[in-house]
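With one protein chain withheld, the remaining protein chains of the complex are depicted in position.
Presenting chain A:
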Amino acid sequence: MNAKRPPARPPRAVLLLTGLLAVALTGCASDSLMMRGGGGPIEVLQNLWAWFTEAGRWNGNDGIPNRVVEHLYYTVVSLAIALAISLPVGIGLGHLGKGGLFAINVSNIGRAVPEFGIVILVFIIAGYGELPVIVALVALAMPPIVTNSYVGMRDVDRQVTGAARGMGMTGWQRLTQVELPLASPAIMAGIRTSTVQVIATATIGAYVGLGGLGRYIIDGLAQHRMDKVLGGAVSVAVLAMAAELSLAGLQRVIVPKGIRTMRAGATP
């Protein structure tokens, strides 16, 4: 079998350690940024802990639970819209084997334009509200889903689809019973990438006066409070990793066992 493996991702533990190191280093540099709540690495972590355990941190409008709900709201809405557009486009074009380059290039415009630029642009046109943020996040989420689902569909072994056709499967049966199961690892990889990016980027909502975990970062920067900025950043990172882990679990359920074991390199 000549199945292609998806590009290797860095192990989650490495990502986590890198993140914590970055947090500590940023904290150490905060003195030069004239911020409170900074200092040496130990002090930074102590201040961070203090921030997380402050009175009122876990309830009320500015409490973490409410901010997480807001954050997830932007994420889920944006992803739902992005999926509704990108999956049919990527899967449909991949099934037909046409127009893929065009679709990938168009969706990649979303990558080329900075999200912050889109937010400001739509803000100017449509004014205050969720719309600018949602538009920016949808533009961000689409390219990985379109590209991965298109490539995943194209990479399905032509011998296998040819056999399916020769045995009398209809186009719909080939799509649902053969191509989608075989492309599911690639499609899921695209969705996971998009999800992590959207969660990390949904912080921009706070720039235009909305909620979400970005609130802590924006407000922290304005108030020169390093502990608050770091607290927000760590919360976003934890949320992103939680989402990534849940989707990894979902992928285990969705991807058929025969493909999982094949990719794991099992031999007779």
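Going forward, contacts are C-beta pairs under 8 Å (C-beta built on N, C-alpha and C of every residue); 3 or more make two chains touch, one makes a residue touch a chain; residues count from 1.
One rule holds for everything that comes next: contacts and distances are computed from a predicted model.
Participant: When one chain of this assembly is omitted, its UniProt record names it as which of these: "Phosphate transport system permease protein", "Proline/glycine betaine ABC transporter ATP-binding protein", "Anti-sigma factor" or "Cell division protein FtsX"?
Facilitator: The chain we cannot see is, by its UniProt record, "Proline/glycine betaine ABC transporter ATP-binding protein".
Participant: Considering the complete complex, identify which of A:N59, A:N105, A:Q223 or A:T261 is in touch with the unshown chain.
Facilitator: A:T261
Participant: If the hidden chain were put back, which of A:N61, A:N105, A:T170 or A:Q223 would touch it?
Facilitator: For the chain that is not drawn, the touching residue is A:T170.
Participant: Since one chain isn't shown, list which residues of chain A touch it in the complete complex.
Facilitator: Within chain A, the residues that touch the unshown chain are 1, 3, 157, 159-160, 162-170, 173, 178, 181-182, 256-259, 261-262, 266-268.
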